[in-house]
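Missing here is one protein chain; the remaining ones are kept as they sit in the complex.
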Amino acid sequence: MNHVNKIMMGGSVILGLLLLLNLSTPYLYRSLPNDYERTEIILDSLSDNNFKPTIAIFGNSKAMTGINCKILNNEMISDKAYNLSGVGQPLLESALYYPYLPASVNYVIQCLNIPMFAKKPAISSEAALSFYMYGYRYNENLNKFLSPYLDNYANKSPLINNFQGRACLKVGLSTIIRKLTDDDAPGDEVSSLIYPYLYPSNRSELKYERDINQLNSDVNPLQNSELNKECISLIFKLNNYFKHKGIKYFIVLMPENPDIKHTHDKITKNFIQSIENSLSDKVHLINCTSILPNKDFYDAQHPNRNGAEKLSKMIVSHIKSI
Amino acid sequence: MDREKIIAKVQEIFKDILDEEEIELKDNTTANDVDNWDSLTHILLVVAIEKAFKIKFTSKEILSWKNVGEMIDSIQAK
Partner (left out) sequence: MIFNTFPFLLFIIAIFCLYYFVLNENTKRQNILLLIANYFFYGWANWRILPLLIITTILYYFLGLKIEKSKEDKKKNIYTTIGVLFGVGSLAYFKYSNFFITSFAQLFKSIGLQTNLHTFDIILPLGISFYTFRLLSYVIDLNRGKYEVTTDFVAFATYVAFFPCILSGPIDRPNTLIPQLTSKRIFNYDLAIDGFRQILWGLFKKMVVADNIAVVTNEIWENYSLFSGSTLLLGAILYVFQMYADFSGYSDMAIGIAKILGFKVTVNFKYPLFAQNIADYWRRWHISLTSWLTDYVFMPLNVRWRDWGNIGIIFAIVTNFVLCGLWHGANWTFALFGLYHGLLFIPLILSGTFAKKTKIHLTKSGMPKIKDFGKMVVTFILVTFGLIIFRAKSINQFIDYIKHICSSSILRIPKVIGYNNVTMIFSIVFIIMMITLEWLNKDKEYGLNISSMKYRFARYSIYLFLFILVYYFGADASSFIYFKF
């Protein structure tokens, strides 16, 4: 074989190998642990015909540790509540699940943090990638008002998605090794759809104080922020979407830790007031920002089991009052 | 001094400074051909040669030698 042919053949082999590695990435991704396994659990449940929740909870890790569906189910006997929140789940990501909620759902509880209202609706590229890998199909109905934020994800070619997903091998192996060696690794409660409480051990006072001090020495992140109009308008559109379906939609403003000084300073108070002004007569708004004392928090951000009990009961009383 | 004698004397200096028994210098020998002869030992050789022949080279001369032959030419010219 002359040299040109050899090079051509070598080039084709390399290309073929690259294609093989690329196309097999989703299978690799799904078989290895990663930071978005919860997305897979939620998507799988939503496509399971036997999954018939009546109350669906969405939000980020604050909602994971802060809302205990066991309590909700105890207080509302004829209802079935499920906690479909996830780490770092922003409003846009929760909205991706909405079209696939089973017909049994009557109430949707969307938990949001105050800082989210200052930013344009967005989703991280890694999160979008996980949706691709777990086989999510972008829904026509929602595309109408979600598409400006999701266009580059919804239209991305599978080859590029697969290429960007190649980190899954490293992340997967890292997660496995970490589970075997590290005490600080999260436990298996993370997969629960009832109460995915993240923390395996009790709060370390030393670390807690250090984190609080760090946050208190920083400036209020809301310092020069304004209410983001797109965020508010998206909430209105989602509210209408559920109205047409006869589903009651609640926006919960999640508790802030009073030990952090700027959560109750003027800037934050004004900001929360502006949220209420924009939303309260058009949307079911539940303001829980100040209902928990500092001992009901595991760390600077997340409610602990006691906090979850209080918060869950508060949500129940609001649902019942409608 | 004639060329043969110069080469012989220089060869002795090389053997001494570079700590090598087997060195044979010809006109076209360069640093690549001799073990341990590099820019670092080059100066030691130059100083030793200057002392032995009681001469002084200019910087430009030293830096312009391409091989042993040119070095010997410079010595002869002094």
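Going by the order they are written in, the chains are A and B; count residues from 1 in each one.
The definition used in the following text is that contacts are C-beta pairs under 8 Å (C-beta built on N, C-alpha and C of every residue); 3 or more make two chains touch, one makes a residue touch a chain.
Note that the coordinates shown come from a computational prediction; the quantities given were computed from them, not determined experimentally.
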item	value
Chains still shown that are in contact with the chain withheld from the display	A, B
Given A:Gly16, A:Gly88, A:Pro115 or A:Pro148, the one touching the chain that is not displayed	A:Gly88
Touching residue (missing chain; options A:Leu46, A:Met76 or A:Ala167)	A:Ala167
Sites on chain A contacted by the missing partner chain, in the whole complex	3, 6-7, 10, 14, 17-18, 21, 34-35, 87-88, 124-126, 164, 166-167, 169-171, 173-175, 177-178, 181-182, 184, 186, 198-199
Chain B residues touching the omitted chain (full complex)	19, 35-36, 38-44, 46-47, 50, 59-60, 62-64, 66
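Assume only the chains that are shown with their structure count from here on.
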item	value
Distance between chain centroids, defined by C-alpha means - chain A, chain B (Å)	78
